[in-house]
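Removed from the display is one protein chain of the complex; every other protein chain stays in position.
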Amino acid sequence: MSIAETKPERADGWNRPPVTAPDGDGELLEVSMGPHHPSTHGVFRMDVTLDGERVVRLKPGFGYLHRNHEKIAEGAAYLASMPYTDRLDYFCSLTNNWAYALAVEKLAGQEVPERAQYIRVLLAELTRIQNHASSIGFLAQEMGASGTPLMYAFREREKILDLFESLTGSRMMCNYMRFGGCRVDVSSDWLDATSKVVAALPEFADEFEALLTSNEILMARCQGVGVLKPDLAVNAGVSGPMLRASGVNYDIRKVDHYGIYDRFKFRVPLGDHGDIYDRYMVRVLEMRESIAIVAQAVRDIPAGPIMDAKAKIRGFRPKPGEAYGRIEGPKGELGFYLISDGGPNPYRYRVRPPSLINLTVLEDMCLGHNVADAVLILGSVDIVLGEVDR
Amino acid sequence: MTTTPASVTADQIFILLRDWLAGFLPAGLRTAADVVLGVIAIVAVFPALFALTTVFERKGLGRMQNRLGPNRVGPYGLFQPIADGIKALIKEDVVPLRADTVVHFLAPLTLVVAVFMEFAVLPMGRNMALVDMDAGLLFFFAMSASTELSVFMAGWSSRNKYSLLGAMRAIAQMISYEVVLVLSSISVVMIAGSLKLTKIVAEQNQYSGQFPHWYVFTPWGVAAALMYAIAATAETNRSPFDLPEGESELVAGYHTEYSGFKFALFFLGEYLAMFAISGLGVTLFLGGWSAPLQSLNVIPSWVWFFAKVMLCIFVFIWVRGTVPRLRQDQLMNFAWKFVLPFTLLDLVVTALWRFMGQGWLRWIVCTLILAAAYVLMGRFGLREERMGRRSYRYAE
Amino acid sequence: MSPVFYILAAITLAGGLAAVVLKRLVHCALAVTAAFAGLALLYLQLDAQFVAFAQILVYIGAVAILIVFAILLTRGSDLPKEGVFSRTWFVGLVIAAAVFAVLAWTVVQSLRGVPQQTAVPAVAVRDIGNMLVGRYVLPLEIVALLLTAATIGAVIAAMHQKEGRQ
Partner (left out) sequence: MLGEGILKGMLETARNFFGSYVSKERLTTVEYPEKRIPAFANARVFPFLVYDGSDSLGGMRCVACQICEKECPPKCIYIEKSKDKKPDYVGKPQFYPARFDIDISVCMSCQICVEVCPFEAIKMDTEFELATDDRFGGLLYDREQLAKSNEYYHSIHPAEANEVDARLAEEKAKVEARAKAAAQAAAAKTAPGSSETPGGGS
């Protein structure tokens, strides 16, 4: 790769001042990590400029997985976009469903029956558990842990995905929620199976923590690395566990009171340092809170219909207007903004993807750290490229 | 020693076999034949062990991760290495266009040759050292030092950034930890009073009642063995010190550009190095081929040696299944700020042990010094920033 | 003077020669390593195990690696544009010849003083150790002191550089 000493303005719009080696005699090395580098998540590219092994500039490159989701949705019926939302963040299709359904319900003024609300909370929290577990697994993988934490996470995820499959018919692409309710009713067998799986989860979380939390190598790699200051996090619009790891108490479940989250007792864990270790711990603790929410939901779920009686599948045309529906997704604030002109398809359809917006602070977190840490910091952001590129 | 003739035969079976085979040759050729047969045995046994280990490693790791591991080729997947070997053989040998072909070709060969040489001095059983030389330990380290050059050759000749960086990391790491490796072995040399590996084993092959006098059962021995284990892990590029091939940064390190059989040779070289270094560790600290209890001496000595080596290999695999990888600067800090000073201290303690004479006092003094040093150095010596468990607050 | 000696001598000399004439610096370094290895084998042939292994450990394990690192870190691994020989090659030749002459003279001189021995003296490692801390303890200590000073100096030099960077 080329050596950058005084770089001219680059044609690709990257117009930061040229970076020179601080001491003048060192040479800068540009390394392109990804999109086919073994450590990148999906097809993400980091153009890293290195002074020795220290990152002096990092330019993220994405769009390799762009599928024109928003424009396609503007040309399709409202319902036809629901299966596509599964494919945004393919780890958490159910929360994506919920956010989209929430936006459309606001637009059309539909009510969601009690039972369907409980089912949604149940599924969203199960999704959160499996997402956090596997994201920690991936983080450990990034650290070179030869797959053990990841396999443990996937073992439990498998059980949760079995629940999803038996309810929605698919493991990852659930396509389950509908405007005004849910597609299939849960059976009592399914609830029993869920409470069984959930009862085993705290033990899994304990095992997971025994393996990782007090591991000296993990601490050495994670503590004090990739610090995100709270004010920068707020200014950059970062949300989700990343924001809370920086110490900002902002959880949309508590702020927006969407769904029926007010009925559940749960706490929001907050970190004080904003480094990778805090992000890891906030995820672990959130997992435990989610387990408690699922247990409450299974206990309290009422009988009743699961679909709004007025909802119709064919010929759905909401009245003109606009709506923004957002939820606390496992990765952060996931929002859908819709404008209706009264037609069968939305006039404007926009996704606020938490992965992408959390990724914007990547360079700020990486500067001054080692390349190896850059990989780790990227892992701690917890992105899914399907959502970043859309 | 009250061993029956049958057990003596079992113990010496390989020696007897060798002599019997050499007996067919004229007397002048017998010494040469002895050497050739010994070399053939080593060249046959350790690659076979390597093949078995690869499948055991994958299965063991799999079980630790709640997977089954390879189970498709042959019963319990035992023929997996054969399939892998065939695959490696028939794969295209890709050499980068701008690579230095001669050096690129020589690198895996020199690596494997140097590693094979290490086995020459290891006493694998009673009377079973191929060459019982006076400076055996030094020979071992000389050979293991020359593997670094092969690593460099591989990394440089590939003309790949990742290869070169991987090679430089590997060499820096190997040199740093080699110092520790040598110093921790010197403790043993100080006590045994010899560089001759057979002598070191003979020193440990004594029993008080049932219990053997292995060096690992002394305070300085535990410390030295621990440091030796850390250094050996780093020296063989195993997790958590597998930075040279840390795939999250360097793709595959110095053998990124190797494919087919040359890659298999690197793989073989790495595992052979693991066997060799475990073998040396067993010889130095775990009593070599001597049995763990006197009454167990009926079992042939070579069985004990290989059992101990495989135990060490299992620990390697176990550690690999558990821990993440360190960062380069942390690795170096660990070597120079913790492992090396502690090993030096252990040398001093060993000298103390040597000159305090028999008695219980030296046990207490040496244990206290080492334990205190370990705790203190672990707490203050290593940490640049505050590191430790944290507590978290909750918002309702 | 067995055939083995001639083979080893040839290897050593070829390595030395290659180190001088090869184009790529890294190749030269590797050729030097071959020469070191040949030398070590010559020691072995003379039954000087300890010296031979020390030669491998120190020269191949450390010095050769040091050379290689130096080449890599100074970007010397690129192919030189002009030929291998510098314009002042004859000066080098003269110096080399002078050094060789001095060494050869010393060797020839010392041979006269040593009585012809046919039996190889058995020198155990223990004897070498005893000699080092007995008769030659002063030179050993001086060397040790020098090396320690050099190490500390290197560390201090590196530390200053690091401070300057920050």
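In this document, chain identifiers A, B and C correspond to the written order of the chains, with residue numbering beginning at 1 in each.
Assume contacts are C-beta pairs under 8 Å (C-beta built on N, C-alpha and C of every residue); 3 or more make two chains touch, one makes a residue touch a chain.
Predicted model only: the values in this text are computed from it and were never measured.
Undergrad: List the shown chains that the missing chain touches in the full complex.
TA: Taking every chain of the complex into account, the missing one touches A, B.
Undergrad: Touch as defined at the start, partner being the missing chain; which of A:27, A:165, A:300 or A:341 qualifies?
TA: The one listed residue touching the chain not shown is A:165.
Undergrad: Of the listed residues A:217, A:252 or A:351, which contacts the missing chain in the full complex?
TA: With A:217, A:252 or A:351 as choices, the missing chain is touched by A:217.
Undergrad: Considering the whole complex, not just the chains shown, which residues of chain A touch the missing one?
TA: Interface residues of chain A facing the absent chain: 76-77, 79-84, 86, 148, 152, 155, 158-159, 162, 165-170, 173, 175, 183-184, 200, 207, 210-219, 313-314.
Undergrad: Residue-wise, where is chain B in contact with the chain that is not depicted?
TA: Within chain B, the residues that touch the unshown chain are 60, 63-68, 71, 318-319, 321-323, 338, 374-375, 377-379, 382.
Here is the rule we use: only the chains that are shown with their structure count from here on.
Undergrad: Please work out which of B-C and A-B is bridged by more C-beta pairs in contact, and write that pair.
TA: The comparison resolves to A-B.
Undergrad: When the C-alpha atoms of chain A and chain C are each averaged to a single point, how far apart are the two points in Å?
TA: Comparing mean C-alpha positions, chain C is 60 Å from chain A.
Undergrad: Using CA atom averages as chain centres, what separation in Å is found between chain B and chain C?
TA: 29
Undergrad: Please tell me the distance, in whole Å, between the geometric centres of chain A and chain B computed from their C-alpha atoms.
TA: Using C-alpha averages as centres, the distance is 43 Å.
Undergrad: Specify, in ascending order, the residues of chain A that touch 2 or more different other chains.
TA: Chain A, residues with two or more chain partners: not present.
Undergrad: Provide the residue numbers of chain B that touch chain C in the complex, in ascending order.
TA: So the residues of chain B in touch with chain C come to 100, 103, 133-135, 138-139, 141-143, 145-146, 148-149, 152-153, 156, 164, 168, 171, 175, 178, 193-195.
Undergrad: Under the stated contact criterion, what part of chain C meets chain B in this complex?
TA: Of all residues in chain C, those touching chain B are 24, 26-27, 30, 33, 37, 49-50, 53-54, 56-57, 60-62, 64-65, 68-69, 72, 77, 124-126.
Undergrad: Can you list the residues on chain B that touch chain A in the complex?
TA: Residue list for chain B touching chain A: 61, 64-67, 161, 239-240, 242, 246-249, 251, 320-330, 385-390, 392-396.
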